[in-house]
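The structure appears right after this line, and notes come after that.
Rather than the whole complex, this shows some of its chains in their spots.
Think of it as A and B in the order they're written, each chain with its own count starting at 1.
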Amino acid sequence: MSPPTEASVRDEVRAWLAQNWSPELGLAEWRRRLIESGWGCPSWPEQWFGRGLSPALAAVAEDEMRAVGAVSVAQFGVRLLVAATLLEHGTDDQKRRLLPRLLTGEDTWCQLFSEPGSGSDLAGVTTRATEDAEGWTVTGQKVWTTSAQHAHYGILLARTDWNVPKHRGLSFFVLPMHQDGVEVRPLRQMNGYASFNEVFISDARIGRDGLVGPLGEGWKVALTTLAHERRMADSMRNWGRLQLGEGRIYEELKAEYAAVMEPYKWYAQRAGRTDLLLERAQRTGRIDDAVVRQDVARALMIERAAEWTAARARAARASGQPPGAEGSLGKLAASNLARAAARAHASISGAAAMLAGEDGPEQGLIAEILVSVPACSIAGGTDEIQRNIIAERVLGLPREPSTDTDIPFRDVRRNVSSSR
Amino acid sequence: MNAAVANPPLQFAFTAEQQQFRDSIARFCRTHAPTARTRQQMASDTGLDRELWNGLCSDLGLSGVQVPESLGGQGFGQVELGIVMEELGRANVCAPYLASSVLAANALVNAAAPGPRDEWLPQLCDGTQLATLAVAEADGHWDPHRTTVAARKTDRGWRLDGVKTYVLDGHVADLILVVARAPGSHDHEGLSLFAVRAGAPGLQVRALNSLDPTRRLARVECTGAEALLLSEEGAAGPGLDRAMDESLAALASEMVGGAQALLDATVSYAKMRIQFGRPIGSFQAIKHRLADLLLDVEFARSAAYRACERAAEDPSPLREVASVAKALASDAFMLAAREAVQLHGGIGFTWEHDTHLYFKRAQSSSVLLGSAAEHRDRYVLSLAARTAGDRP
């Protein structure tokens, strides 16, 4: 067979869709067909639900899907991260067993990395997995876990060896969430939403088929997961563009979408809602105040600059140039933007910034911005960590002398574990 | 209120008595206003905890601390009021103290005629009447001269028409002091201070949903509302200006207390929290930011102290120093709040953790009685007017 071309892919997908696609199918049923065909994940290997296509040809296939309104495999939440990790590090059994229901959306997943005692210092995990003949017994506490309350599985980073330095004693597991010994409690934020959970793990069990990658190499596996976090952020931005047609499948998709989006409904406010600034400044007449204009301009200029910087990064990638400084700046840029936007909103609002809910400006949206923006510089890697990364990886500045990477983890100074 | 004090009473240092006074308030707050109680108030309909309020008024006698004994107060001064506010701010106490004991009491002392003043002040001071002061209107400024609420004299007494908003604790006040003006008057003229009783005919009070649930606000609509004239007719302007400036000094003190509490909590956390095998407070970037924050908090503190000292030196000029105090307090409190959330990391963004109570107080206080930018402007314009006036 000759290698696929844009035309051959286009033809093949069209033909297959003509045969298979219908908006009246059930969501899971449709996705099962999609996965079987390999068109659900065209860039994945052929033996693993894909067709081994290049990213460019995979994009062509996705084009064709979009053109007829065909629903994709489930991509929301941490699924993308889990899939990428299992694909790279999982056993054949794990891929066979876990990926299909992940892609159909029948199984949902959560990520059990962060702990109360290890936030920025992710490798400082103290959740303990003790090995025995049938597998592992796990005890510890995880936090900031989105969607844990209805997840079927969690990807878990736990310590299996305390006598080696901290990055070397970790292992990566798939934890079945629906078992005794796993308790999920919602964690309310200062803005009133409860988008995250704490997960208390007491003698929970993982079978021998639950280890991903070699024992003690969990950090390496976790790095794969983390490397895909940015892709998740990108795919989240695309959600807003979801085009829904008519038919049973779209109803089911809407419900899936709503459930997945639930924890994120304040994320636009967290990012600062620069889209409201100019219009509000004009409508309230505050644009006549030169000091307000400065604040609005600062925020809008950061927004433009951040957009253009991201465009430069994409252009560099597209032209095959090595990634420049501009690619590492997005997270910190977003924090700066959110802060500047909050400041401008407060500046426009004046005394009305004291009001929330129905009484507050924009039906409480401004208040929600003011109390949500602080999360922007914490979640997904604090500004402090971003600055370290930029300073070391982009500017090439020396690392600080390390005090914890060369000694057995049991001797590392760490937080007294919190208990409730 | 000694008009002839040659030397300022504070001179930037507190007396042993003032220090003991401060300690007693701090003790009261620890015992009677712990965060758990504040959270109950936050969740309550009105935000008013009468038992706590009575404790502040009766047990400690804090309401009217700055009011002369002859008028029913404790006979201390604005410096002591600043001490009270700083400690209430440090503990983030949820009580109508700013409304009743600061704004309303300062207004009565400075702007009321002797008769009404002597009638009402003692009741504010012993807590039998919970009062508030209604100044700001829809435009969100606390400059009395912007007042549009109009006062009519009728056969059956005074009637007010118009809307006040951002009225602190207006929904639970027994007595709302309203700044209103003679119809047709403008700017500095024709301002009077009125009292409207809760439930008075023509008065509609609506509690507003406030970003800071420990500091409630209300909208007060007067439609021919029955009112009592408290000031000399049309002559309340200067007294109200003074009262607002004194209240700015007090509010700035409260904010400094809040900022200090955030700084203390963040420093403690930074010493205790370990990441990468070290307390995060040993990382230089954190250390430097906390040092910068300390500087800003100390600057704000110095200005708040100076403003209270000036407020105690009646009739020394207060307008400028009050603006300095409020502007610096607004910026320092907001910086402390942002840094506290950030340096606590995720935990600082949770509802369970107390940081957000202070964060919301900071956000709200930073614009209450005028934002930092507004006070910077007011300050420079006031300086300029003065130096222009000084010249031949």
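The rule is short, and it goes like this: a residue touches a chain if its C-beta (ideal position, glycine included) is under 8 Å from a C-beta of that chain, and two chains touch if they have at least 3 such contacts.
Bear in mind that the values here come from a model prediction, so they are computed numbers and not experimental data.
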Number of copies per protein chain type, counted over the whole file: A x2, B x2
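By our rule, only the chains that are shown with their structure count from here on.
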Using mean CA coordinates as chain centres, what's the chain A-chain B distance in Å? 44
Can you list the chain B residues touching chain A in their complex? 136, 140-141, 166, 208-212, 215, 217, 272-278, 283, 285-286, 338, 341-342, 345-352, 355-356, 359-360, 363-364, 366-368, 371, 373, 377
Chain B partner contacts - residues on chain A that touch it in the complex: 114, 116-121, 124, 143-144, 187-190, 192, 291, 339, 346-347, 349-360, 364, 367, 370-371, 374-375, 377-379, 382-384, 387, 400, 402-404, 412-415
